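Apart from one protein chain that is not included, each protein chain of the complex appears where it belongs.
What follows is chain A.
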Amino acid sequence: MNQEERLNIIKDILLTDEREFAASIQKKIKVLENTVNEKDQLSEKISPIIDEKLSEFVKEIPNSLGPTITEALKEEIKNSQDAVVEALFPILGKMVKRCVQHEMKLLSEKINTQLNNTFSFKRFFRSKRSKNKGVNDADLIIQKQSSPKIEQIIFIEKGSGLVLAVYSKEKATDEDMVAGMLTAIKSFIEDAFKKEEQDLQYIEYDHYHIHLQNLSSYYIAVIVSGAYNVLYKDKLEDKLLEFASKIIKPEILKNKEILTKKIKVYFNNDNI
């Protein structure tokens, strides 16, 4: 065995392990290279990690980003209120309009069904009227339903708020309490604004209007349900003033019974 052969033997003994180790490393690098370079393989490895992180992130959004987003939105809306209103108004308007149209259609259909199921002289005359006016039956009924109706008339002494007379078709409220409270409200408002010769003219409550007709020593409170409008107000005022000038005399004002009878006769018919 010469020198070179001996050297080879020693090399084999010393380097075999390193060579095998280097070969295995090279193999692993190759696999890694493939994994990184091949999209499918890379995705197989990374996707579960990303998914996990993403779901954690989504869970955390309300806590971490929620307050910041809310604050930013608030600030944005505050700074551009006009723009927000501008943007929302047409949408809301359309929604409300659509809703009202839908409800009106339902009501109209309901009334039409009712009409079709009923035959009466009233319907005959109403149909005649609707043909003459060019308005359909249902609209005429709606008009009638919302027409103003007198619920109660109370004659009240100014100052004391005591009831002079009362007329109502159905006993619904305690007129003494109503008269007292109305007088207190009237006194307060008229006092608070300190405007002489100016009176509280009406109070609106739910679908009731309390029309207040002021006269010298007393005032008249008329509780009206339905559509109380300027036209009706004018007619009611005329009627009340006419009653006050033609019927009311000092001796009648002092007699609750007679005054009540007079009111009953005069206002028995609602069609003012």
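Going forward, a residue touches a chain if its C-beta (ideal position, glycine included) is under 8 Å from a C-beta of that chain, and two chains touch if they have at least 3 such contacts; residues count from 1.
In this section, contacts and distances are computed from a predicted model.
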Per UniProt record, missing subunit out of "ABC transporter permease", "Chemotaxis protein CheA", "ApeI dehydratase-like domain-containing protein" or "GTP-binding protein" is "GTP-binding protein"
Based on the whole complex, identify which of A:S187, A:S225 or A:N255 touches the chain you can't see.
-> A:S187
Among A:D176, A:D199 or A:E237, which residue is in contact with the omitted chain in the full complex?
-> A:D176
Hey, which chain A residues sit against the chain that's not shown?
-> 157-163, 174, 176-177, 180-181, 184, 187-188, 190-191
